[in-house]
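Just one protein chain is left out here, and the rest sit where they should.
Each chain gets a letter, A, B, C, D and E, in the order it is written, and its residues are counted from 1.
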C-alpha cells in the first residue's frame, strides 16, 4: 500500500490546500494530511480547530486521513509507514524554499521522497498567510476557503 | 494499476534523468519513459539510438517501460491508460516553464495530473543541452551520463 | 487625452491578451492595440488575419483601436501621440524580460513609460506560443482564445 | 476624473518611491500617496514624521495628495473614489509578492486594478528596509533619500 | 597584498560555508572570515563558540583568518584594509537579496566590491537556518557540518 503525507500548518486550510490534497489523493492508496505543530510558533487558530476543519473538509474521502505531529516531518513519515511527502507549488518563490526542504528531508529521512503538484492557475494566489491578513483586517475571506471553514 | 508517463527528448538521457526516473518508478506500478518525437525539431542522436540507450539503462527494472510517440503528450497518456505525467525540476527557470506546460496538459488532457520531483543537488547542473554542448566541443561528457551511454 | 499603446505579435490573440487589454482600456482615454511586424520573424498567422481577429474581439469598445507598425515600438508611440506602453506580466520570467525592454524603451523613447498589469490567476497559463503548440499538434485551443477567434 | 492610490509604509520614503510616484502621477488626474497604518507593526519613524516628509517631497505637484488609512487598502480606495492602485517593482522577488497582493485586492476590492511600474535601473537597489539598516548602523543614507528627508 | 572579507553569522558554520571559503581563499592573498555581530539579533550559538568553530575548521590554512565586528560590513573592510567582500550564492532567492546588499555596500563603502561564488551542487541545499531547524527538532545535522563542528 502506497501511503503519502501532506504536511502543513493549515492555519487555516484554504481552497488551494483542498484542491492539492484531493488531486494528490488520487495518486496514492492513502494520503495523511498532517498538521506539524511547532511549539515556538504562534498560530491564529488552535490545533483542535484546525483538526476539526480538516476532518470536515475531507469527511467524504476515505483515502484521506487527518493527523498531527511534533518534531521532524520525516520522523512522522516513518511512524506512519510512509516514504512519500506531497507538497504544492504556487510560484518560483515557493519552489526555491520547498526545494531546500525536500532535499533536506531526503537526507534526514534516509530516502524519503517529496513529490510536488503545481497549484491550479485559478487558486495560485491563495495562501494561509493572505487569509490571516484579511481576517486581521476584518475582511471576508470566504472565497478563499473550503465551504466547511466558516469564520465569524 | 497506477501508470505514469515520464516524457522527454532524451537527446541523450543523462544521469539526472536516470535518477529522477528511478525515484519516480517507486511511486507507481508502471512508469513509461516516453520519447516525444517532434518532426520539425533536429536531434543530435536519432530516435533508434535514443531508444536503445533508454532500454539499456532501465533493463534492470521491470516496472519501467520505454516508448515513443508523436503529437500531444496527453494523447499518448490516454492511449497507454495513464492519468499521470512525471517531470523533474532543477531550478526556478525549469519551474516557470513546467508550470505552464502542466497547467495546459491538465486542460487538454481532461484532468491529467503532472507531478514533479526535484533534482538531487549533486545532479542539478546536468541537462541534455549541456551534454550536447560538451560533445560539440569534443569534450568528455561521460561524468554526466549513465554508464550505458557510451559516446565515442 | 491619455493614449496608451499595447504592443504585441498577437499570433494569435489569446483570452489572456483580451482580459489585459480590456482592463488596461479602463485606465486610459484611448488604447491602441498594435501589432509589431518584424520582417525577419515567421508568424503562424498572417498580418491580415491577426488584424481581423483583433478588430472583431474589440468591436464592442470604441476606446480600443487596432493598428500595426514596423520598427521600434517607441517610434510608433510617438507617431500616435502616446507616452505610455502597457504590457502584461504572467510570471517572474516574464518580469525579467519585460523589465529590460521597458527600461530600454524609456531611454530610446525619451521618457516613454511602460505600465504593467498582472494576468488574472485563471488566465496566467495562457500564451500565444502554447496556443501555437496545440494547433501544430492538431489539438483544440478554443478554451484559450476569445470566441471571435475561430481556427479550423 | 481618474484617481489612483499609491499605498506603502514609507518608513521612510526613499528616492526610489519618489521617482515611481512622480512617474505614476503623469498617468492619472490625481494620485493619492497613502500611508497604510498597521497597529501591530513597529515603525522606525512615527506616522506624523512620515506624513510630513511625504508632504514636503510632493509640495511642488498639485496632482499628488498625501493621506493615511487603517485596514484594507481596497477599503481606502473605495472611500476616496479610486479604482486603481499603483505599485513599484524592483526585482522578481518583489514581483511574486506583489502579484499575490494585487490578485487578492482585485477579489476583495470588487474589481480594483493594480498597475505596476518598474524601478529605474539606477534606483532599483533602494528600499526602506535597507535605509533603516544603514541608519541603525549609524551610516549615511542621504544618497538614497529625497533631499527633503533629512535624518540627523 | 589582496585581502578579502567573507562576512556572515556562521550560526553555525556549515559545510557549504567551508567549501565556499576554501575556494575563495585561493583567489586572494588573505581571506578574513568575519562574524558580523548584531546586538538586536538572537543567535543559537554564542559568539565565542562560533569563533572557536571557525578557528578549528580553518586551522590548516594560514591565508584564512577569523575575526568579528559590529556595525556596517564596509566599515570593517576598511579597518582591515580590504576592498573586496566575498559571498556565496545558492539559488535565485539568494541572488536577489545579495545583489541589493552588494550594491549598497558599493555605495556605502566607496567602491568596495563584492564577488560571488556559486555553491557546489552537492552543497547547495545547506544553510545555517536549516541546520538550526534540525537541531531544534533534535535531529542529527552532522552531515551538513564540518567535522570540527560537534554538537551534542
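Simple rule for what comes next: a residue touches a chain if its C-beta (ideal position, glycine included) is under 8 Å from a C-beta of that chain, and two chains touch if they have at least 3 such contacts.
Owing to the predicted nature of the structure, the values given are computational and were not obtained by experimental measurement.
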item: Partners of the unshown chain among those that are drawn; value: B, C, D, E
item: Absent-chain contact - pick from E:27, E:59 or E:143; value: E:27
item: Option from E:17, E:50 or E:99 whose C-beta touches the chain left out; value: E:99
item: Option touching the unshown chain, where C:14, C:92 or C:124 are the choices; value: C:92
item: Residue numbers in subunit B that touch the chain omitted from display; value: 91-93, 125, 127, 130, 134, 136-140, 143-144
item: Interface with the unshown chain - residue positions in subunit E; value: 2, 23, 26-27, 83-84, 89, 92, 95-96, 98-99, 102-103, 106, 113-118, 120-121
item: Absent chain, residues of subunit C that touch it; value: 40, 71-72, 92-93, 96-97, 99-101, 103-104, 107-108
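In this section, only the chains that are shown with their structure count from here on.
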item: Reaching subunit E from subunit C through chains that touch each other, fewest steps; value: 2
item: Comparison of B-E and C-D (more C-beta pairs in contact); value: C-D
item: Magnitude of the superposing rotation for subunit D and subunit E (Cα, nearest 5°); value: 120
item: Distance-to-centre winner among chains (Cα means, whole assembly as reference); value: A
item: Centroid spacing, where centroids are CA-atom means, of subunit A and subunit B in whole angstrom; value: 29
item: Separation of mean Cα positions, subunit D and subunit A [Å, integer]; value: 34
item: Between subunit B and subunit D, centroid-to-centroid distance (C-alpha), Å; value: 46
item: Junction residues of subunit D, two or more chains touched; value: 92-93, 96, 99, 103
item: Every chain pair in contact, whichever chains are involved; value: A-B, A-C, A-D, A-E, B-C, B-E, C-D, D-E
